[in-house]
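The complex appears here without one of its protein chains, the remainder shown in place.
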Amino acid sequence: MSERVVVDPITRIEGHLRIEAQMNGKQIESAYSAGTMVRGIEIIMRGRDPRDAWAFVQRICGVCTLVHGIASVRAVEDALNYEIPANAQLIRNLMIAAQYVHDHVMHFYHLHALDWVDVVSALQAEPKATSELAQSLSSWPKSSPGYFSDMKNKLKTFVEAGQLGIFAKAYWGHPAYKLPPEANLMAVSHYIEALEWQRDVVKLHAVFGGKNPHPMFLVGGTPNPIDLESDSAINANKLALVQSIIDKMRVFVDQVYVPDTIAVAGFYKDWFYRGEGLGNFLVYGDFPSAEEGSNLRDPMSWWIPPGAILDRNLDEVHEVDLRAGGEVQEFVSHSWYDYEGGKEQGLHPWEGETKFDYKGRGGPDTPYKQLNVEDGYSWLKSPRWKGKAMEVGPLARVLVLYAKGDEATRGLVDSTLSTLGADKRALFSTLGRTAARTLETKLIADKMQDWMDSLMANIKAGNTRTFNEKQWNPSSWPKEARGVGFMEAPRGGLAHYIVIKDEKIDNYQAVVPSTWNAGPRDGQNQPGAYEAALQDNHELEDPQQPVEILRTIHSFDPCIACAVHLTDEAGEEMLQVKIR
Amino acid sequence: MDANELLAWARGPGFDIALIIFVAGMLLRLLEVISLGKKPDLSAPRGSGVEGGLRTLLARSLPRKAVFDREPLRIINGYVLHLGFFIVLFMYGPHIALFQSILGFGWPALPSGVIDAVGAITILSLVAALVFRLNNKVMRFLSTGGDYVAWAVTLLPVLTGYLAYNHLLLPYTTMLAVHLLSVELLMVVAPFSKLTHMFSFAMARWHQGYKAGQRGVES
Amino acid sequence: MSAPSVEKGIQFIKAQIDAPIASFFSACVHCGLCAEACLFFTETGDPKYTPINKVEPMRRIWEREFTLFGRLKSAVGLAKPVDEDTFAEWETLVYDGCSLCGRCSLVCPVGNDISDMIRKIREGFAAAGHAPEGLIGASTRAVEIGSPMGVKLPAVMAQIKHLRDNTGLDVPVDAKGAEYLVLLSSMEIMNFPEYLEAIARIMHQAGKTWTIASNAFEATNSGIQIGVSDIARQLVLRVVEAAEGLGVKTVISPECGHAFTAIRWDGANLIGRPYKFEVKHILEVLDEFVGQGLIRTEGMEEARLTYHDPCQIARKGGVVKQPRNLLNRIASNFVEMQDTGEMNWCCGGGGGVSANERADELKLTAFNRKKAQLQALGVDTLVTACANCRLTLEEGLEENEMDIPVVGLTEMLAEYLVEDDKEKA
Partner (left out) sequence: MDDLTLSERLRQRGVSRRGFMKFCAATASMMALPPLMIPKIAAALEKARRPSVIWLSFQECTGCTESLTRSHAPTIEGLIFDHISLDYHHTLQAAAGDGAEHAREAAMKENWGKYILVVDGSIPLGEGGNYSAIAGISNLHMLKEVAEGAAAIVSVGTCAAFGGLPMAKPNPTGAVAVSDIIKDKPIVNVPGCPPIPTVITGVLAHFLTFGRLPELDHLHRPKVFFGQSIHDRCYRRPFYERGQFAETFDDEGARKGWCLFKLGCKGPTTYNACATAKWNQGTSWPVEAGHGCIGCSEPRFWDAGGFYQALSVPHTKVGETVLTAGAAGLAIGAAAAVLNRKRKAGAVENRETITVKDLSKES
């Protein structure tokens, strides 16, 4: 029996993702990942002030609300060889790290957990037993029987009210749910707690960037000055708030997130052996050192260095050069775009070009039941590194850090694996990916204290500089310049490529983690990371309720608005349609 | 076109068009004047023409008592109008930002409250100027349509600026756009009206002063 | 030579428009303050006498001929014409209603030299046949007879004889190598012979050599007043040739306003080259003599008197402090009028107005200004240094039945002159 299972919309992600799975019995034979929304932001970027770019591209995504802003200012700074004050570098590191911790926790509880946690089953839980379970995992104070009893009552009333709201029509009771009621109740409670917690910890972004989502950035530094004597700058009060947030993050990660991950994983060990796929991993690198006057030219010195791992071989980490012509390329063989030099061509982002070609590439008219997977089937391009499909994200980072011998990483990974009774191979899986995310959250949360300490030391030493005015005025810029700004977004390596001409953006391209992961097949028919992962040992218990697909897709933490991007000359020909 | 689009247009293409007409028009007008040339004075000089030119350039800014006594109100109003206009134009922070973007340097601003008051006074002064023009028989006799156009295009920026600042009549964004458009109108009209005097007054004073300087007479 | 015509008039005005004129027109804001400085406006109250309005035809020509905007305006028929009617309408404003006193030029806030513009527009009016008969006659006499009033050399010689008979002082004629060439205005010859006597006595006392020229005794220049440079040049050239022929160092302009302007400021420009001699107004010379101790005075006039600044000498000629220096020596009760010096009010007869019979009534109306000034002061005597002013003032005073004698400053000085010869004698 050959059946096409379609999951659209994939919910609890960012953006518009559609998965089509060609079944062979209960087994997924081939999977197709499609981004179904396009905005054309890179067309919009053309001709604009490079200093403004961050705000535009930041709106690529409101979930990883910071990463595009950072990548963008770095791209401009790279193009202009712009030196950044140490404090700005530290503040950016803190903001990026806060984004990780916030985003990973929210992903785990609010986007991913319901793939593993049966909310309805939690109603059967025994509060006292739940409390015992929770207390066995950590010393988190909110683990009393009374607390869980309240939570259970709350949930019960909610469910019995008959209006399930966001929990309606889910796959409750599906046999793939393996957690006992008590674990479910604990997870649902932490779901609600995490909502409250995240509201508090994003205040770190508000301190440095004024607000979250979409904090403010600045080419050449950070906008908020440091002045202990001012009530309108980063002062002692605000620094104290930042410190308290870092503390709060670390406590929650250590006492809730990490124990919950390990606890849940313990019930789903079969997921350590499916859902990996490519076996190729790519890291761009992030967290630059923060010496005064440092720029972004030496990523090998960064805390997370760039590197590539091929065929699951942890013994060799390949060097990565984002500027090199033959390394990063984007293909459109199965995308709704066309290239000037033919659809099989691969283009380095600086030379990137694309044309909307929805109909020409077999895009069906809405409403449609099925995409034309033989031709174009996604608004995502297919990025490749040296021609290879690569997975990016927490797993890639943890593997590269591990392979490079980072002690903290090795210790944490090894101890976690041993707790779970798994070996290193388990990392290459759906659950391995999810676990890697949790572990890197802890690594990063711990690292935040170092950056905070350095920042405080600078301030104590009288260095409060946060902005370098030197190249602010566009008249100081070269006539033409190009740069790449890269970072590790929570979902993986993110690079923005900019070409500046006559003080304006001439070309802008983002090569985004979810494009690597969610992109379609290339001309060689190499699947993207999602596709490969779904084709890796996925049996659907019930094709009508494909929770297995959600588990693996969610393990990547999709961010599809990020992933869909394009550069285009045809943009000018577009009619501006307006209904009045 | 909504207010924001209007504002964007006024801050973009509109300003460019106005600036081109203003700068090119003024240069044209000045070159038209200069090109007519001036013969050198062959009479034996009694003093320095350059000195006289410079002196008149400045000194003519002060009224002579003989005429001041006859028309004190009109003359005072002329001062109020010009000084008010200059203060509002050159001493308001946002305006300074504009000049800074063109000149590359700025200067300290006056408090907005002062500008607001000066703006109000300037408006009253412009209204008074119109009243004078309509009531004074000489001014009425001399006035052409151009004088009323010039008056209107001068009043509009001050008035709309005042209304915008005080959030009167129209929503701020719309009023700001209208303000910029009125400034642009002024820039477009200036080279082709008596408002050229903003530059040509200097040439006129210079020529009279130079001649007077050569003759060693006061002017 | 073609007949006068509108075209010719326009052509002449066009030729007069230079950068200063263009800058004046482009700077005018129609503020009307020039009217407040003009006695033809203040005394008539008629706004058509607003100085800048008097050059409106020139403005139209400037705009149409020399500005892009004006060319466009006339291309679409929006420009106001300059035609026969225009010339006819403006003729009385340009000649009768302006004494070229230059007061308006001083008050214009943007610095327009309006009186200069009127001087220049007259070129076109003359060329268009719209100069007043009186000025045409004066000019014709000046060119053909040698003096606007028709005074010929024999009349001068008769005066010299009379002078010699009365005082024993000689008036050198055509004396080569004399230091000073003294010019006279025909009015002085006709009406104020005291001037020549005063000069003779002062020169004698100062011990200076001087002369008058038989072919160029006349200082006045009708060409300047009527606004015909060709005639003005012809008249200036007479003086220049005579002065250079006689080899004098300094030419002394007499007590006549426009004569001073003609010979001192316009002459070199009219003939197109600098002079080989200096030109001074008689008051400048007298002040020098006094300052150098060459002449001394004795006694003081006790009558309450005031001094009327001739426009061309004071405002336009820069001779303001000299008459005051002199007066303060010889008058104990010298008072200043309210507007005085470079801001004086014109007598109303300058700029050819007095030679233009048509303007007599207007001139007398304008005199009301001076009348008021004098009444405010309540003086017994009025001193001035311009024969034309003097005549106009006398006429005005007589018309208004005011009994104030008008005296030339040079004569008055001569009255208090210490004459060593006499004492000795």
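Each chain gets a letter, A, B and C, in the order it is written, and its residues are counted from 1.
Basically, a residue touches a chain if its C-beta (ideal position, glycine included) is under 8 Å from a C-beta of that chain, and two chains touch if they have at least 3 such contacts.
None of these values were measured; they are calculated from a predicted model.
Student: Among the chains present in the display, which ones are touched by the chain that isn't there?
Tutor: A, B, C
Student: Pick out which of A:60, A:422 or A:444 touches the chain that's been left out of the picture.
Tutor: A:60
Student: May I ask which residue of A:73, A:119 or A:494 touches the chain that does not appear here?
Tutor: Considering the complete complex, A:119 is the one touching the chain left out.
Student: Among A:218, A:239, A:262 or A:314, which one touches the chain that has been omitted from the display?
Tutor: Of the candidates A:218, A:239, A:262 or A:314, A:218 is in touch with the missing chain.
Student: Could you tell me which of A:82, A:100, A:171 or A:451 touches the chain that is not displayed?
Tutor: Considering all chains, including the one not shown, the answer is A:171.
Student: Just checking the interface: what residues of chain A touch the absent partner chain?
Tutor: Against the missing chain, chain A presents residues 6-16, 18, 36-41, 43-44, 49, 51-52, 55-56, 59-63, 65, 106, 110-111, 114, 119, 150, 153-154, 157-158, 160-171, 192, 195-196, 198-200, 202-203, 205-216, 218, 220-221, 223-227, 230-233, 241, 356, 358-359, 363-369, 465-467, 469, 472, 503, 544-546, 550, 561, 568, 571-572, 574-580.
Student: Touching residues of chain C against the unshown chain: what are they?
Tutor: 1-4, 8, 11-12, 14-15, 17-18, 65-66, 68, 126-127, 129-131, 133, 136, 139-140, 143-144, 226, 228, 230-231
Student: When the complex is taken as a whole, what residues of chain B touch the one chain not shown?
Tutor: Listed in rising order, the touching residues are 2, 4-5, 7-8, 11-13, 15-16, 19-32, 34-37, 91-95, 97-98, 100-102, 106, 108-113, 167, 171-173, 176.
Quick note on the criterion: only the chains that are shown with their structure count from here on.
Student: Rounded to the nearest whole Å, what is the centre-to-centre distance of chain A and chain B, using the mean of the C-alpha atoms as each centre?
Tutor: Going by mean C-alpha positions, chain A sits 58 Å from chain B.
Student: Quick one: chain B and chain C, Cα centre-to-centre, how many Å?
Tutor: 37
Student: Can you name the residues of chain B that touch chain C in the complex?
Tutor: 28-29, 32-39, 41-44, 46, 56-57, 60-61, 63-67, 70-71, 74-75, 78, 136-144, 147, 150, 192, 194, 196-197, 200-201, 203-209, 211, 215-219
Student: Under the stated contact criterion, what part of chain C meets chain B in this complex?
Tutor: My answer: residues 17-24, 26-33, 35-37, 41-42, 45, 47-48, 50, 52-53, 66-69, 103, 105-113, 116, 264-269, 272-275, 278-279, 315-318, 320, 339, 342-343.
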